[in-house]
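The other protein chains are all here in position, but one chain of the complex has been omitted.
The first chain written gets the first letter, and so on, giving A, B and C; residue counts start at 1 in each chain.
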Amino acid sequence: MAEKTYREAIIEAMAEEMRRDERVVLIGEDVGRFGGAMGASKGLFQEFGSDRVIDTPISEAAIIGSGLGMALTGQRPIAELMFIDFSGVCMDQILNQVAKVRYMLGGQVKVPLVIRTQAGAGKGYAAQHSQSLEAWFTHVPGLKVVMPATPRDAKGLLKSAIRDDNPVMFIEHKLLYNTKGEVPEDPDFLIPLGVAEVKREGSDLTIVSHSRQVLNCLEAAGELSRQGIEAEVIDLRTLRPMDFEAVKASVEKTGRLVSVEEGYPQCGIGAEVVARVAEHCMDSLDMPPIRIASKDSPIPFARILEQETLPSPRRIVERILAARKWTRHSQDSRLAV
Amino acid sequence: MAEKTYREAIIEAMAEEMRRDERVVLIGEDVGRFGGAMGASKGLFQEFGSDRVIDTPISEAAIIGSGLGMALTGQRPIAELMFIDFSGVCMDQILNQVAKVRYMLGGQVKVPLVIRTQAGAGKGYAAQHSQSLEAWFTHVPGLKVVMPATPRDAKGLLKSAIRDDNPVMFIEHKLLYNTKGEVPEDPDFLIPLGVAEVKREGSDLTIVSHSRQVLNCLEAAGELSRQGIEAEVIDLRTLRPMDFEAVKASVEKTGRLVSVEEGYPQCGIGAEVVARVAEHCMDSLDMPPIRIASKDSPIPFARILEQETLPSPRRIVERILAARKWTRHSQDSRLAV
Amino acid sequence: MTEASSSLDPQTRISLYRQMLRIRKFEEKTHELYKAGRLTGMSPHLCIGEEASAVGVISALNPDDYILSTHRGHGHCLAKGAEMGKMYAELFGKETGYCHGRGGSMHIADVAKGNLGANGIVGAGCPIALGAGLSIQKRHTKQVVVCFFGDAATNQGTFHEAMNMSKAFRLPIVWVCENNLYGLSTPIENVAATPTLSDRARGYNMPGVTVDGMDVEAVRAAAQEAVVRARAGEGPTLLEVKTYRYFGHGASDHRPYRTREEEQDWWKRCPVANFRRKLLSEGVTTEADLAELEQKIDAEVAAGIAFAESSPDPEPEKSTLYVYTED
Partner (left out) sequence: MTEASSSLDPQTRISLYRQMLRIRKFEEKTHELYKAGRLTGMSPHLCIGEEASAVGVISALNPDDYILSTHRGHGHCLAKGAEMGKMYAELFGKETGYCHGRGGSMHIADVAKGNLGANGIVGAGCPIALGAGLSIQKRHTKQVVVCFFGDAATNQGTFHEAMNMSKAFRLPIVWVCENNLYGLSTPIENVAATPTLSDRARGYNMPGVTVDGMDVEAVRAAAQEAVVRARAGEGPTLLEVKTYRYFGHGASDHRPYRTREEEQDWWKRCPVANFRRKLLSEGVTTEADLAELEQKIDAEVAAGIAFAESSPDPEPEKSTLYVYTED
């Protein structure tokens, strides 16, 4: 195992899969010699050449459509969408073509396509370059949706996504590229899609999150621990299919649920998690669930506004501490002070 | 008051507002002489001429952008998107332009734009012409989202939407156009956005729905009533801003929540409704909430498959009756048999 | 054109006629079934009047070439070799249909024969065609992609992105614009900057050709030229096929936007009837032979419908089958 950045893990996953299977190709804007706007394809063009690492015009619908057309004719493409915000200009290709073609054609085709993109705020990129639109893709049957939080997960999940015969939205986070962590070097190291990971164990409350907010949750959990509350942090990793069993098991243990996400608050991932818990293990809840998300606005440019808009360890801790006051069965609650 | 179809109510709302305010214009595909693919603009071209009822090329991004550009320069356009499914080809204009421009520009502009479209399945139109994507738009801050279920609501809400200074997604349902109901003729009849309506009162359980599924819920409520269960049916009417107070008041009264929608099940409107109830009035719930939505697949073509995929009065009744078995406080439950 | 119409051998010409007639009869029956309320769903988009386009273009292809089709795609599907039975079964929403009842008319596809599918979104096939072209280029297989779309589709952004990229990358694609003068109710001349749609090619430095879409041999010749260019690695062509849909956009469209006279004029140019007359007058075939051919097609239609009607419905419990490969 070696210490690698998230960016390196992404590149390594692609490089290994491209070596293993010549049907794997990468297509997107500036992904070639330049190595990608986020530097997340550096070196691939040099190793695999222009037949397999394809620089395109700024034509996102053409990029996704190319990915789909290649997937339908025997290739296993990775299409890079520079920012998830740009999905708006190619949404029909994702929503109505990529996600549905296998179903509409009654199984005549498979769509082994990965759409790699990056999401998230925190860099002052303002409203059109900072969104977290994972809930949209999670809404859509036919897609799988993956959002790794660590270099290790990034590598293992991307490799699985590339080997998957279904379309996968693989959503990186722009603030994670430079984060570091241990990454296995075994070229057959895979993390299965659809399996959550307990990133921290705890007995008092379950925090469910994904992508960069997992790091915030872990930081919040550290602070809570100092205050005597042991939070379990579950990283969903894959949002569709969602590993609800992992959430359920944890909530049944802790009796408390907090969901944390960076996306917009309404109809988000947190809504889905909370709704499922309410439907399937409401009796286990000792306290009303808590949803934490971005504020209900476009992402502002000014740092002071952006910080106010996003979830942060402080906000997470505060919301949880405030919640203790209205714990339902406060008599027998492990949380009650 | 006169008995009118939903289609007539829509046309009348536009005609009245166009008479009242010459800044109101309609733009879209085949909306002119032809009267719209759904016939929902019949007669407007004849009355208002080609300056105010504009037939476009099949260029949805241009249609929405035109609406936005007109709204920014003193008009109050209504842009018709023939099917909500086509939002994929113009999603950037909706997501990143229409919804965000006022915010990004720090309030320099208002966007009095209505995007009229129609959604829903049940006619065998298959996967690309049957979707219910309201959850997507509800996710997005900056938009308002309206989905009327009756001719009366269609008229009153559309008039309010046209008079609103914010962008409104006004989503009709293709199966409702021929339904009939009483519609006030007063040209100042308005229904405010953001206000739900109790479409049927009941004491035993709260069913929250919108658009055509409200009719299914009312039918289901009739059947439940015959079985001794009195369901309250709340029609959200506006999904954003959502009238959660109305939902809360009802759930606090009945202690039971069922949400019914036609969209995809994950991260949908039901997720949002259930999550809010869990957060804000979990203590009032005597039974775990129930979410009913389409099955988790693209909408199939074959009638027998499509019927299986959609919520129906029968499915609603069955789910509710089955739920009685796992009522939590079954001792004191009004629902327990 | 490289090839005069008379240069085709009799068998080929009869085959072109047979294919057009197959489409015509398939569609007439489809119309009848829909009118009789025996088909559910959106009224099928018939290609009656446009048979020479599907047949002329696809006859210029090899079996392993790809096509992308449109909402008005029955003709393309048949011309690429589909079976009527499986097509009717799909229109009936039966389990034995090409898409097991999941897709219906608007999503009909026969992938084994190279038809990657009709599409319900105007212009959406264009970007997908690029991918098929890229994959051919990478595999060096000398295949060709034909992407069909209507006149109105040329106003979609996807058309443009695809035209540009195909030319910039010299992809082996033939872009076939079936210009039937209308997009639903809207005359293309009201909403297009260029009255002649092959002129769009000028903005892409691409060969743009307009051909009489009521003459199957002319269409075939023009398509062949474009296919040869594509196969030789010389890049894409935009081929505008001037044609007409004799019926409405769908069955409920009573065509208030055009005159009956205009329709009559176009009926005089019927690609099927006129080609029939031509074959007879040039002595290529006889009334007797054509009667036999016609009977065979009638039998094929009848057998197709019988197959569809006697086929089982999809199982409702399996409604979510084919969403994912794991299902």
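Definition applied: a residue touches a chain if its C-beta (ideal position, glycine included) is under 8 Å from a C-beta of that chain, and two chains touch if they have at least 3 such contacts.
Treat the numbers as computed from the prediction; the structure is a model and nothing was measured.
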Which displayed chains the unshown chain touches: A, B, C
Selected residue (touches chain absent from view) among C:116, C:147 or C:201: C:201
Selected residue (touches chain absent from view) among B:5, B:97, B:160 or B:312: B:97
Candidate in contact with the missing chain, chosen from B:110, B:123 or B:315: B:110
Contact partner of the left-out chain, one of A:44, A:127, A:231 or A:292: A:127
Residue of C:159, C:182 or C:322 in touch with the missing chain, whole complex considered: C:159
Subunit A residues that touch the omitted chain in the full complex: 29-30, 33-34, 37, 55-59, 61, 85-86, 88-89, 123-129, 295-298, 300-305, 307-309
Touch list for subunit B against the chain that is not drawn: 25, 27, 51-52, 54, 56-57, 59, 61-62, 64-75, 77, 92-93, 96-97, 101-110, 141-142, 144, 165-166
Residues of subunit C in contact with the chain not shown: 155-161, 163-165, 167-168, 190-194, 199-206
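The rule is short, and it goes like this: only the chains that are shown with their structure count from here on.
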Of all other chains, the one whose Cα centre sits farthest from subunit B: C
Approximate Å spacing (C-alpha centroids) for the pair subunit B, subunit C: 37
Distance between chain centroids, defined by C-alpha means - subunit A, subunit B (Å): 30
Per-residue overlap in subunit C, given as positions that touch at least 2 other chains: 99, 101-103, 107, 119-121, 124, 157-158, 320, 323
Numbers and ranges of subunit A residues touching at least 2 other chains: 61, 89, 92-93, 96, 103-104, 141-142
